[in-house]
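Just one protein chain is left out here, and the rest sit where they should.
So that you can tell them apart, the chains are marked A, B, C, D and E in the order they are listed, and the count of residues begins at 1 in each.
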Amino acid sequence: MTEGIDAAAKRYKRPDTEIVTVSPSYGPITIDNFYDEVLSSVGVIQEIKKGLAENFDGFVIACFNDPGLQASREISNAPVIGIAEAAMLLACTVAYRFSVLSMPKRGLAAVRELLKRYGIEDRCASIRLIDVPVLELESNLAKMKRLLISEARKAIDMDGAEAILLGCAGLSGVDKEFEKELGVPVIDGVVAAVKILEALHDYGLTTSKSLTYRPPEKKVILGFPGIFED
Amino acid sequence: MTEGIDAAAKRYKRPDTEIVTVSPSYGPITIDNFYDEVLSSVGVIQEIKKGLAENFDGFVIACFNDPGLQASREISNAPVIGIAEAAMLLACTVAYRFSVLSMPKRGLAAVRELLKRYGIEDRCASIRLIDVPVLELESNLAKMKRLLISEARKAIDMDGAEAILLGCAGLSGVDKEFEKELGVPVIDGVVAAVKILEALHDYGLTTSKSLTYRPPEKKVILGFPGIFED
Amino acid sequence: MTEGIDAAAKRYKRPDTEIVTVSPSYGPITIDNFYDEVLSSVGVIQEIKKGLAENFDGFVIACFNDPGLQASREISNAPVIGIAEAAMLLACTVAYRFSVLSMPKRGLAAVRELLKRYGIEDRCASIRLIDVPVLELESNLAKMKRLLISEARKAIDMDGAEAILLGCAGLSGVDKEFEKELGVPVIDGVVAAVKILEALHDYGLTTSKSLTYRPPEKKVILGFPGIFED
Amino acid sequence: MTEGIDAAAKRYKRPDTEIVTVSPSYGPITIDNFYDEVLSSVGVIQEIKKGLAENFDGFVIACFNDPGLQASREISNAPVIGIAEAAMLLACTVAYRFSVLSMPKRGLAAVRELLKRYGIEDRCASIRLIDVPVLELESNLAKMKRLLISEARKAIDMDGAEAILLGCAGLSGVDKEFEKELGVPVIDGVVAAVKILEALHDYGLTTSKSLTYRPPEKKVILGFPGIFED
Amino acid sequence: MTEGIDAAAKRYKRPDTEIVTVSPSYGPITIDNFYDEVLSSVGVIQEIKKGLAENFDGFVIACFNDPGLQASREISNAPVIGIAEAAMLLACTVAYRFSVLSMPKRGLAAVRELLKRYGIEDRCASIRLIDVPVLELESNLAKMKRLLISEARKAIDMDGAEAILLGCAGLSGVDKEFEKELGVPVIDGVVAAVKILEALHDYGLTTSKSLTYRPPEKKVILGFPGIFED
Partner (left out) sequence: MTEGIDAAAKRYKRPDTEIVTVSPSYGPITIDNFYDEVLSSVGVIQEIKKGLAENFDGFVIACFNDPGLQASREISNAPVIGIAEAAMLLACTVAYRFSVLSMPKRGLAAVRELLKRYGIEDRCASIRLIDVPVLELESNLAKMKRLLISEARKAIDMDGAEAILLGCAGLSGVDKEFEKELGVPVIDGVVAAVKILEALHDYGLTTSKSLTYRPPEKKVILGFPGIFED
């Protein structure tokens, strides 16, 4: 899955952008629920800390739950973008309303909360989910694609969706294939996030340190061997 | 702080309720921001797992950020309550609108997101924050209380608050003192959560396992020594 | 119907709680619409007045329209809870979203207004109503239960409901039977209200008298023989 | 107060409109709170019933709480308008946002609930209240007018109000005087309701009997001597 | 189409109201989309300017997109009403929720934006559209009426609509015929706007000039021969 994400990010990056895709050493191997999201957030923080030490210009969190996004913005001087956020914001510029296409069914609450957090529920025509765990994307991609295309068609025909968001980083790479099939823009949040990061970098914009995203207060943190020892 | 929480929980519990207050071995010593919240969620999960092994009947997450609440509901058959959620819900039964009183100033976003998540923004008259880190509650309680009382008065007089929520577990124990001073109900979420947990237990209600809070899919989890090794 | 309510309330109350169930001498015999609600509110006020004279510690308004709830809070020093409010608030602690199950179809507006008043529309997955008057619960319970179970299943399968609220006091007593059948928490507001009232009482909380629920201004009231003569 | 309402209604009515202003024999003499509202709703129902027997073409409920409005729509074939509703709707056609000017301070919740019920919170710039009971309008009108004008000026200058709604039927008659003073439209809901009723009548529109406002189911109603005996 | 609008307006006007129906010399011949709306707004401004020179007492913009409504309010001392706005506001007085019936399908966004602008989304049960351009109303009225009636029935039976708004001025005149067929109020915005304008005129109300609708700042305007040359 990390390879697919890396390939998607690199396909659309600008020539002078360097992309390094990493998989953290803390967290679950896929993210299907809130429990996975909490644990993966630690891995995100871990990698942001490493990346800051290496002076990266910005960070993409390549999971559609945007795990640890707000925490990452607090600890980073460089901009940090989540792929759900990026896909949603970019979709608003090419469609009146979009639908999110993802899995598994239980993920409904997570997507609804993202829409509320970003404040754009009203631009979302529907959340269409198939009830298969994320991991099946690796073992049974062809079947998954058929199921997803079928849900996407319902989103367009019945819910009024004018663009489709791929609601899982594991779907990176199918965007243009789906787009051809469906006839509406299909957005991979990984690409969207890379492009917004490039835009922010060119413009010299980074996360405001005024109130919410001020650096965290210094304090003792227990546990997490290998992350906070330095 | 853990002692204060323990005392508050025990002061209002029913005689046949047994309360055990714990402080996890993963996480920051206080919670002032999203970064702290993410890390503390791991400690919450750790303790819920231990508690489940010991057959506890329910769990209170004693931090006003409600860290790891949704993840905890996924892994637990017993009900789990956050103190922000409990305080907000109970407040709705005694006041038309309430205000949240807390610290530090940067915490505004976190409280706003809780209100959105629980869907009751409209019942919140205002969020009144003083700009001091949570840890000062231990070193300088008298001054903190003066500052908080003064903000609470503004909430009542200027914002139309009819009840005050103590927006930090570190404030456990000041509820009745503040109530006397302010003349409106003052709610400690720790107590509210214990009482709602007792109510759920009596009624035989626990978290729905139908969609959002189904048990997490089994999968490999990296890192977190001591938590997932068993 | 009053007997069913009494039985439900007593089944889950704490041993030291004393419950007295009354049926007022003003108002319609069942409540199906706004007209019934207005008239029943007078009966509610009448009984609260009597109860206050007898020093009751709290009041439950046992109709899912929560008739006269705000007026009752104004006249009472003891806490007053409506069963719709109680069921909705408690549901939020065990389910991401709930559905309301009730009758008749015309009641849609009333439930929608309660959700708006309590500010938690967003936690409601759907309102599922069968088009039969409340009174049929007495004459034809078996058939009503079949129809309601069938609607509840649709709420769970099609609307994403994770808990079911019994939207009528006449349904008191079927909660655990429905719960077994449906596999999700089923909440009887009568029980929910009793348990929240016990919680408030233990904690020493009562309605704020700060703004909205101040005692009514003294004034001449015409009509209503037997209610305001004292 | 009834005289003032009658005069306002008649000042702007069309020549062929006949207006009869009545004061019911059930209910409080003024309406300051939810308790008064519930009791006054009975009087409203009583008078609508009488009016229906006399074949009136429509009804105005002349209190800014719109007491009993929905119940009245259920029992009446002729249209029924509340003065808050009428003032708010008409204001939307002459101002981007309006403010409600009323009394006493505790009335905030009632106005907020009306705005939610009618669904137009977003068009309301502010609710400005002075803390005096309605009855003082009779005993101390000059002082009340000074206080109200001063609040209205704040609504215009600080809140962006572009029109002022007189939030109490007791203010009927001061509209044009206030308008001259303030330089923005000032709307008396009594007049607004009469004019909308005339409009509905001309167009042959009356309350939909399709779902919410179907006639109430026939049933036994206890109490209320003189109202339901026929 | 202009004739149908003229006839509808005149059918329900008061005897002393004089109505002049005009078709501007700038703009598209029908309005199906945002592009048409922008261009038609210029024609609306042109006619309002002419009408102001002739001292008309008020203006109705007879297109359900309400094109140029806010601009017109800025330049006019006399009140200006859009037919969507008028139909929506009047519907609120006779139905708990209404549905909009219109064409073509792409018009969904426009109606949604009107509902948001007027702030009454919550009163709209559904937007039901048939996918035929407005112009077909002239060439194939019988078929269009069948399709629309069928959609309206779905709105009533499936969406809970209690009134139907004719969402296109081209439908002026079918209101009472549809009403008879459907059994719920059917509202033609042209009539609604005329009646509200009469109401405003009787009451002496006109657009507030306080903030949003102040007269436009004097400035050079390029292009638009025949409109700004004077």
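Observations on the model:
Keep in mind that, in the parts below, contacts are C-beta pairs under 8 Å (C-beta built on N, C-alpha and C of every residue); 3 or more make two chains touch, one makes a residue touch a chain.
Just so it is clear, the model here is predicted, and its values are computed rather than measured.
Taking the whole complex into account, subunit A touches the unshown chain at residues 12, 14, 79, 81, 85-86, 89-90, 92-97, 118-123, 156, 160-163, 176, 183-185, 187, 191-192, 195-196, 198-200, 202-213.
The omitted chain makes contact with subunit E at the following residues, 24-30, 32-39, 41-43, 45, 68, 70-71, 73-75, 104-106, 108-109, 113, 116-117, 133, 135, 211-212, 214, 216-217, 219-226.
Rule of thumb we're sticking to: only the chains that are shown with their structure count from here on.
With steps allowed only between chains in touch, the distance from subunit D over to subunit E comes to 1. For the touching copies subunit C and subunit D, the fraction of interface residue numbers used by both exceeds half; the interface is of the same-residue type. Relative to the centroid of all protein Cα atoms, the closest per-chain Cα centroid is that of C.
Taking each chain's centre as the mean of its CA atoms, D is the chain most distant from subunit A.
As a whole-number value, the distance joining the C-alpha centres of subunit C and subunit D reads 29 Å. Averaging Cα coordinates per chain places subunit A and subunit C 43 Å apart. In this assembly, the C-alpha centroid of subunit B lies 51 Å from the C-alpha centroid of subunit E.
In subunit E, the residues that touch at least two other chains are 96-97, 122, 160.
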